[in-house]
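Got a structure for you, written out below as structure tokens; questions coming shortly.
Our next item is subunit A:
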Amino acid sequence: MKSFFTLLYKDLLCEFRTKHAIYSLLVFVLTTVLVLLFSILDKDFSVELISSLFWIVSFFSTMTGLSRSFVLEEEKHTIMFLRLQSSVTNIYLSKLFYTIIGSLIINISITIAFSLFLSGFIIYNYTLFALTILIGSIALSSAATILSAIISRAEFKGLLFPLLSFPIMLPILITSVQLTNITLTNFTFENELNYLQFQLSYSTVLITSSLMFVKYIFEE
Partner candidate 1 sequence: MIDFLEQNQLFIVLTLVLLIWFGILIYLRTIENKIVKLEQALKKQKGNN
Partner candidate 2 sequence: MKIIKYLSSLIITLVIISGIAPPIVEFPMHWYQYPIIPGLEDKFRNIFFHVPTAWVSTIAFLVSTYYSFKYLTSKNDLYDIKAESSASIGLLFSLLATVTGALWAKFNWGSFWNWDPRQVSIVFLLIIYFAYFLLRSSIKNEISKNNISAVYNIIAGISSIFFTFILPRMLTGLHPGAKGGKDLGPILGGSISGNIMVTFFVSLLGFTLFYLWLLNLRTRTGILMKELKYD
């Protein structure tokens, strides 16, 4: 348990020093908002467009900034060190929590940026929106962490990463966009709890199976 917190602290400290994820997030948010504002000056953006963009920005920031956690360890050849210090499960858990924290921060900053710059971004249902962001972050991170562990051992990382993560993350993104649509329109066509239920069980399944099998990835 102690080593888990040490590892988590180490990851957060590394991120704080390099600010890799923070910069990539800033660039993504700024470009999307600016391109949107300059290209469609006075038009009202449709809710569907805004919520899709929200999750596209979130997806790419998570992908570039955070999900390199395991890949970086492998590239810096520090994974062996970590494995001497702690069990694979502990390393996995610390990476998972690091990714969840990072992705939560990313989503909250996107929310702030969108509500400052895009007039169409008005949240009607705050509880549902908070839940969407929380569960969406957990689900995205649970997929990103295990895939990052798998990728770290393979060659052609740059090509494989999007290819592997895209189909596994897309169901999460689809349901998140639907949920965000609901929070932004204040009118429910659908049973919004279904989507939350889907995301919750999807992330539970991903995390459980990762915990079960992550140790085999680093077995030689």
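As a working rule, contacts are C-beta pairs under 8 Å (C-beta built on N, C-alpha and C of every residue); 3 or more make two chains touch, one makes a residue touch a chain; residues count from 1.
These made the cut because all candidates are chains of the complex that A comes from, given by their letters.
No experiment lies behind these values; they were computed from the predicted model shown.
For subunit A in this complex, the touching partner among the options 1 or 2 is candidate 2. Interface residues of subunit A, counted against candidate 2 in their complex, comprise 143, 146-147, 150, 153-156, 159-160, 163-164, 166-168, 170-171, 174-175, 190, 194-195, 198, 201-202, 205-206, 209-210, 213-214, 216-217, 219-220.
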